[in-house]
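Here the complex is missing a single protein chain, while all its other protein chains stay put.
Chain naming follows the written order as A, B and C, and within any one chain the residues start at number 1.
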Amino acid sequence: MTKLKPFLSDNAAPVHPNVWEAMRTADSADNPYDGDALSAQLDARFTDLFGRECAALWVATGTSANCLALGTLCQPHGGVVCHEEAHIEVDEGGAPGFYLHGAKLIHASGDGAKLTPAGIAAVIDPIRDDVHQVQAHAISITQASEYGRSYTPQELTALCDFAKTRGLGMHMDGARFANAAAFLGGSAAVAAGDVDSLAFGCIKNGAMSAEAVILFDPDRAAEVKYRRKRAGHLQCKGRYLAAQILAMLNGDLWLSNARHANAAAQEIAAGCGDRLMHAVEANELFVRLSGAERDALRSQDFAFYDWGDDAARFVTAWDTRAEDAAALGKAIASL
Amino acid sequence: MTKLKPFLSDNAAPVHPNVWEAMRTADSADNPYDGDALSAQLDARFTDLFGRECAALWVATGTSANCLALGTLCQPHGGVVCHEEAHIEVDEGGAPGFYLHGAKLIHASGDGAKLTPAGIAAVIDPIRDDVHQVQAHAISITQASEYGRSYTPQELTALCDFAKTRGLGMHMDGARFANAAAFLGGSAAVAAGDVDSLAFGCIKNGAMSAEAVILFDPDRAAEVKYRRKRAGHLQCKGRYLAAQILAMLNGDLWLSNARHANAAAQEIAAGCGDRLMHAVEANELFVRLSGAERDALRSQDFAFYDWGDDAARFVTAWDTRAEDAAALGKAIASL
Amino acid sequence: MTKLKPFLSDNAAPVHPNVWEAMRTADSADNPYDGDALSAQLDARFTDLFGRECAALWVATGTSANCLALGTLCQPHGGVVCHEEAHIEVDEGGAPGFYLHGAKLIHASGDGAKLTPAGIAAVIDPIRDDVHQVQAHAISITQASEYGRSYTPQELTALCDFAKTRGLGMHMDGARFANAAAFLGGSAAVAAGDVDSLAFGCIKNGAMSAEAVILFDPDRAAEVKYRRKRAGHLQCKGRYLAAQILAMLNGDLWLSNARHANAAAQEIAAGCGDRLMHAVEANELFVRLSGAERDALRSQDFAFYDWGDDAARFVTAWDTRAEDAAALGKAIASL
Partner (left out) sequence: MTKLKPFLSDNAAPVHPNVWEAMRTADSADNPYDGDALSAQLDARFTDLFGRECAALWVATGTSANCLALGTLCQPHGGVVCHEEAHIEVDEGGAPGFYLHGAKLIHASGDGAKLTPAGIAAVIDPIRDDVHQVQAHAISITQASEYGRSYTPQELTALCDFAKTRGLGMHMDGARFANAAAFLGGSAAVAAGDVDSLAFGCIKNGAMSAEAVILFDPDRAAEVKYRRKRAGHLQCKGRYLAAQILAMLNGDLWLSNARHANAAAQEIAAGCGDRLMHAVEANELFVRLSGAERDALRSQDFAFYDWGDDAARFVTAWDTRAEDAAALGKAIASL
């Protein structure tokens, strides 16, 4: 069987060797739940990473990470403004409705699945200030966005200032936070801006089953710990999750993995010219390709998803082979 | 003080004398909750009215009526398709999210706040059949619509057939069901089509605090009774609610009140010409009027709400004075 | 048919004439929802009644009043300590679970369905301070209790002090608050102690369909208003509810009605001797009576509920005829 050149997604990539090693080391006996020595390091490690105090909790999925964080920012009778194509709106199976006890997602528009103060104002300003309409309590943005776009520091400042002015909490879905941070120069602090909470993604970037919920108001951690347990997300062998996250932080593996994926994406982008639907600012490419062109690529063993009728999505990962990326870029350029 | 000519809404109209009388009669001692002799009549009376078997339960608000009915048609992990301007979406304070335990409202478009099979298909066909996306479980339509439009029997048949084909439940928000039924010729059965549940509105039509939840699958009544109690809507002196509903049914007061309101609306419409934004098929008018024109009307003591910057909404009610309606029609025609 | 002497419950009693009159007066047009002139008076009237600042909102049932208030004191992941026979535990159809989004009722014991600091400590002290166990967030007591017992000022002080010390919110279910206040000398402030919230009952005491949610932290009122709407309890003709409550307050009708009912209860108690299972401190009597004795009473046209196999419950109301109460007392004494 021919070996596929896989660009379907980063969400099924294998586990990075460093992560495997860290998990094996965690085998030695320790306290259950998050009482172990590894989990105990998370707050300090992330405080160091972001340069401001925060609490950090592991969970097994990005969906639960987002929802647990949003629960600290939005009451059940409130709403969370998100992009109409945000993952929490279209791809989390209604989890925000479950975790937020029926709170509403309020849909805003914006290029490249990115929100702007103007785009948010356009949907919340018309909300009458009365009990008949669900009021916005928080905003959720995705860094990098669902179209692989990264928020610049200036954009983040504008959004966070807007949120503060309006009294809204600010959450960041960071399923591909590492890719955005790598694109923006490598600073976690810069890529996170002044958000209140962040789902720091590890799974798409080389981990197996651990994301970190980052709360920049550490006083919220106690509440989230109760809600994590209540949601059935407090694993008794939590040390294996902490180990994964620490492995990602150690030696900045999170960044080097993301840089690798981003570089592969740029390699492909170089062959795409004006076929690109969105600037490539992380590890995803959305490329205009006819059905025949996609067939041609698939006949060369490239694996990827269609994106509607006239385009394709390519995702690179920490384990993308450089030669596969180069080959894909060339193949597209040759179409 | 000058007497206002009120066209703000039908939702604060006084209680009809027949309703008052029925309530007073209910004063005599009886069983609490819905164990009284009046509540016991509701199923049969509505079965008679609609010509098909149904269960009927009183509640105090349209919001709770809609939500209790929708709860029989949609699981917490599902969604309800409704018009993007539907009352349940924009004016019920997120109640569907609460009652349906986080289920999602899926927004469809359509002229005059009316849904069509095509409009619904446009939003549910793109939903991938996988667990990442919330699947539609039910449809909710409003009869008459939020813009005072009535669904014709043909339209209802098309919608109910569509719902059946797709395996979706079908609910009707009938806050102004009487006005639609009156417009359509006076048959409750015709105005309800083949829906699975109906919030039969009485409050805007002369009652004080009673709507009827109609379940055309009477087996659902037991579940709704538990959920009504659980929602704090089982009043211990329920006989006063049953009395209101029975008073509306007696002698077809529900129809005559609605006909009165509709006639007043037509009287006004006659003066509006092409200022009308929507056909007048119930008791609401949306009329293009500049700020100066609205000022002119208000200076003649007409009371009404602005509808955006260039229009006004007028609502008639069971107690609208015919001379006020005629005067308003003339005043608009004279602008 | 013989006229029954009704002691089944106070929850189906007719509406007091003053209340009817106030409701009729409310017929004149006004703003919808709680924007009317009557609703606007509630805060001030109750602030005056209790001698401390509070917000007051009408709802149609005691169940919703309790649950909306409790929602301000307990997070979804927390618990509310209540007596194991509390109405919210055994007779509200699981409404607290619904309104509090799955929060837990923690059952404590106590004579006469009354809680004490020791009784509460006995159930919350063993709760481990970890995320595996639901922590208590609030306490709910019933004044008068489910067995017709009233909390004395000393008992209330002890409980409220205990709650403060433990960081717990304190709610009072006052379905029969008036009866307790009347028993305790007539002061609402004394009967409420220092609780954080109170469901001020009117329905069992002569109203039709209005209870008042009292929030002694008025800043909570905005949240409760959103949640009231969300629960489908914001009636558009709310003025008829406000009218009922104001009628109860006017001329202290709430107290005189309760005094009447309490006096009738004492009249009966006088005939019960040591048959009484609980001191009679409101308008309910729990009386040891064999099956034969109950038959004998029923043959004399007294209507009441069995209370288990060897007892009966008698409830008096604002409209209990003095001669019926006297007759019942005598009949029991003669058994």
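As a convention for this text, a contact is a pair of C-beta atoms (placed from the backbone, for glycine too) under 8 Å apart; a residue touches a chain by one contact, two chains touch by 3 or more.
Please read these numbers as outputs of a predicted model, since none were measured by experiment.
Of the options C:V19, C:A103, C:A163 or C:L241, the residue whose C-beta touches the omitted chain is C:A103.
Of the candidate positions C:N31, C:Q133 or C:S187, contact with the unshown chain belongs to C:Q133. Across the entire complex, the residue among B:H83, B:K204, B:R227 or B:H278 in touch with the chain not shown is B:R227. In the complete complex, the hidden chain is touched by one of A:M208, A:A221, A:A265 or A:A312, namely A:M208. Counting over the whole complex, chain C has residues 76-77, 79, 90-94, 96-98, 100-104, 131-134 touching the chain that is not drawn. In the full complex, the hidden chain is touched by chain B at residues 75-77, 101, 131-132, 135, 223, 225-230, 234. Residues 6, 9, 11-15, 20, 24, 27-32, 36, 59-61, 63-65, 67, 92-95, 97-99, 203-204, 208-209, 226, 229-237, 239-241 of chain A touch the missing chain (whole complex, contact as defined above).
Just so it is clear, only the chains that are shown with their structure count from here on.
Centroid distances built from C-alpha atoms place A farthest away from chain C. For the pair chain A and chain B, the distance between mean C-alpha positions equals 43 Å. Measuring from the averaged C-alpha position of chain B to that of chain C gives a distance of 34 Å. Each chain gets one centre point, the mean of its Cα atoms, and the points for chain A and chain C are 50 Å apart. Contact of a single residue of chain B with at least two other chains is seen at positions 92-94, 97-98.
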